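Here it is: the structure, laid out below.
The excerpt is restricted to a subset of chains, each kept in its original location.
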Amino acid sequence: MKIKPLGDRILVKVVEGETKTAGGLFIPQTAQEKTQEGIVVAIGDDKDAITVKENDKIMYDKYAGTTIKIDGVEHLIVKMADILAIIQ
Amino acid sequence: MKIKPLGDRILVKVVEGETKTAGGLFIPQTAQEKTQEGIVVAIGDDKDAITVKENDKIMYDKYAGTTIKIDGVEHLIVKMADILAIIQ
């Protein structure tokens, strides 16, 4: 079973909070509730609008998109406009 | 009696909740109330805007569109923009 996002939407696998603070390098602050990291799993068909690719680690606006579970793992379908940055 | 959606609208047959959790593979989570699955029954005349086709299994924003019953079966008329992804 595969989810194929439509248009400028992107399927993101949510990165768990534990991973995020490992090493103490990267901690959202007042934004603790606002940003979240994830891994791009699949991208929509509107290639012109989409500037991330599969396996990119990204930051997104946590309040954006729609949460779903795939095989028990939390995922998110977000629009490209709600992805803030790539973490390299 | 046939319903022909207009513009970028799509007629969707709602997939029952029982089917959705079968196999335990795919369960909307905090989004339990937000997303819903369905089967595309008919598409509108704005072919450029529509990127799904009849018999596609799709996820849509549950709060979108207008619910109708055809021969006692729940259907929905939604706009293309409210269809999030195709389930393959």
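Some notes on this structure:
By letter and in written order, the chains are A and B; residue numbering begins at 1 in each of them.
By definition in this document, a residue touches a chain if its C-beta (ideal position, glycine included) is under 8 Å from a C-beta of that chain, and two chains touch if they have at least 3 such contacts.
Bear in mind the structure is a predicted one, so any value in this text is a computation, not a measurement.
The complex in this file is a homo-oligomer whose displayed part has 2 chains and whose full count of copies is 7.
By definition in this document, only the chains that are shown with their structure count from here on.
Separating the CA-averaged centres of subunit A and subunit B is a span of 24 Å.
Interface residues of subunit A facing subunit B in the complex, by the touch rule stated above, are 1-7, 9, 11, 45, 66-72, 74, 77. Residues 24-31, 34-35, 51-52, 59, 61, 81, 83-88 of subunit B touch subunit A in their complex.
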